[in-house]
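Left out: one protein chain. Kept in place: all the others.
Chain lettering (A and B) follows the sequence in which the chains are written, and residue indices restart at 1 in each chain.
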Amino acid sequence: MRVLGRRLSLYVVTAWVAITVNFLLPRMMPGNPLQQMIGKATGAVTPQQVLATKLAFGLDLNQGLWAQYVGYWHQLFQGNLGVSLTLAASVSSVLGQAVPWTVGLIGVSTILSFLLGTFSGALLGWFRGSRLDSVIPVATFFQAVPYFFLGIVTVLVFGSTLHWFPVQGAYSQSVIPGWDWGFVASLLRYGQLPVITIVLSSVAGWMLGMRNMMVTMIAEDFVLMAVATGLPRRKVIMHAARNAVLPSVANLSLAIGLVVSGALLVELVFNYPGVGDLLLQAVLNEDYPLIQGIFLVITLTVLAANLLADVFYFILDPRTRVEAAV
Amino acid sequence: MSAVRLPRSPKVLVGAGLVAFFAIMTVVGPLLAPYNPSATNFDANLRPSATHLLGTTALGQDIFSQLMVGARATMIVAIVAGVVATFFSIAVGVAAGYLGGRADDGLSLTANVFLAIPGLPLLIVIDSYLPAGGRSNSFVIGLIISLTGWAWGARVLRAQTMSLRNRDFVEAARIIGESRFRIMIFEIAPNLLPVLASSLLFTILYSIGAYVTLAYVGLTSTAVWNWGTMLYWAQANNAELANQWWWFVPPGVCIALFGTGLALMNFGIDEFINPRLRAAGISGRVRRASGLPRRPRLGFTPVARPGSVRASKAGAR
Partner (left out) sequence: MTEMTMSEPGSAQNDLVLEIENFSVDYGWGDAAVRAVNNVSLSVRRSRVLGVAGESGSGKSTLVYAVTRLLRAPGIIAEGSARLTFDDPDGGTGARRTVDLMAASASELRAIRWSQVSIVLQSALNALNPVLRIGRMFDQVLKAHRADMTKVQRRQRAAELLELVGLGEDRLARFPHELSGGQRQRIMIALALALDPQLVIMDEPTTALDVVTQHEIINELAKLRARFGFSMIFITHDLSLLVELADDIAVMYAGNVVEWAPAGDLYATPRHPYTLGLLNSSPPLTGERRELVGIAGSPPDPSQPVGGCSFHERCDFVLERCHREVPALRVLDESGRKVACWLHEDGVSVPTPLRRRAGDDVPATMAAEVAP
């Protein structure tokens, strides 16, 4: 339990750092983007919104830095992330619409990729030396391909050329969003290519990591024991795999960060209405409140996912429950 | 320090070959480019031909020249960012692992925080605040890439240093009275080389991905040609929808091949670090020739078949 407590406090600290970085960045950059922001804001939105944004970001530059900082936190706890300069809506509402798409896409892709990768990695490790090994260079190649490039290629191959999958959007234009089967089916159909792209790019990492761990595990005595006791092969592989998967789970935290990065780009390529496109537009339009809001939400979500992954590891490895982390 | 003996598996050789190929391209690329990559005086959207090996863009620029010239910026930024990040990794990781205690706590916390914050969004955010001048400076871009990429290496190096710290030879040096600094440099560092090399390769891989991504979304100056910028222009002109594969496939494939080369080399280093990963004993070729089963099976020790046994020198006794 102590171990989890330490991880939790780490995440709290990280969240604090992220929020503070968010606060400090615009103030540290040369060219004072803050003044620019205010200059832009007055033109596009109402004065009340400007005031709200000013308060949200402690933009009252007459106050000292610390007072601004406190004001910033004050606004955050009220859920006020400011107002988007370009979309004329509150950042929270804009995010509220986009985040579920991203979370859905990344969640499904990560889980699929992890399961597929560790499963195939276990088999690759066990049957080492067989013809299966030729998969490894292929997997290595896909791992090196940037996510978005793979996205572009799949759009070309599967969409434009072969017309197997739809390539733009999250659901068909002709369907009305709602919780009925028609919508869900459309969701699934449109989601295939983005998910496939992300899975293809990330599965190699899991596969190779798991394979290497399996090979290391198989050299351990307890696997020989499992064979010596006459257990069926399936059970023996499980003995090794249960141990080999532990580092992969530990790496899940890191991987989530990478997948998020890549997924944002994939959303761009496929015009998926998630956070990725939003972020990019915000950056290009210098919509700082939106940028800050997105960064914050992404970071907090990743931290939450990391925590979940840590709990998962805690459950899987009984040794962590007894000894304090060294 | 054990003699450095690189395993000669085909994977490693292919990987090293790929990396060397691109290293050469970095150096001689601009010399081989037939035209100025920015020159727009050619016909637009031409397919590959003898005069334009990779065709032309929608603006009438020669793609092959762009590829050759772009290699330099891409590779240099990636490698420099990788090296700088690794430098941070060493400084933080080895110090944390060796010093222990409060120093370790503080340094580890820093690394973990950087690790937990997702890299690309942070990159994008930092980059977005850069003034235009900053964005066209490859050095600055490289610097912020390395800021987001050092944490993983630091963690790995810290773990390795911690396991080395308690070994006998380090104890011996301590007893003799070597200063901590000297111990870190002369005793521990040489044994970290394999892990270090692996970390460097991995970081370069990350850096090239990060740089290309930034260029692709348009966050770097388009004045500097690199493979990511090529993809940016291709995307902007909907090359993939128009089926102009000769525009966007070459840069992407180059990135992928370079990355694959790095990853394959990493394989070799993995096998060096962890002897269990090396091919056990008898190679596949010998197995097939001798009638032994194709791969070792746990719990089924092979029995040499009579008649197929070549007299081993030991058995001749």
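In the analysis below, contacts are C-beta pairs under 8 Å (C-beta built on N, C-alpha and C of every residue); 3 or more make two chains touch, one makes a residue touch a chain.
Bear in mind the structure is a predicted one, so any value in this text is a computation, not a measurement.
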*Any idea which of A:187, A:231, A:250 or A:307 touches the chain not displayed?*
A:231
*Taking the full complex into account, what residues of chain A touch the chain not shown?*
219-222, 224-232, 235, 239, 242-243, 246, 316-319, 322
*Against the chain that's been left off, what residues of chain B make contact? List them.*
280-282, 286-287, 290, 292, 296-304, 306, 309-310, 312-315, 317
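In this section, only the chains that are shown with their structure count from here on.
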*Using the average of all C-alpha atoms in each chain as its centre, how far is it in Å between chain A and chain B?*
22
_Residues of chain A defined as touching chain B within the complex_ = 10-11, 13-14, 17-18, 22, 25-26, 28-31, 33, 127-130, 136-137, 140-141, 143-146, 148-149, 152-153, 155-156, 160-161, 212, 215-216, 218-219, 223-224, 227-228, 236, 253-254, 256-258, 260-262, 264-265, 268-269, 279-280, 283-284, 286, 291-292, 294-295, 298-299, 302-303, 306
*Complex contact set, residues of chain B against chain A*: 11, 14, 109, 112-113, 115-122, 124-131, 134, 152, 205, 209, 212-213, 216-219, 231, 234-235, 240-241, 243, 245, 248-249, 252, 255-260, 262-264, 267, 270, 274, 276-277, 279, 284, 294-296, 298-299
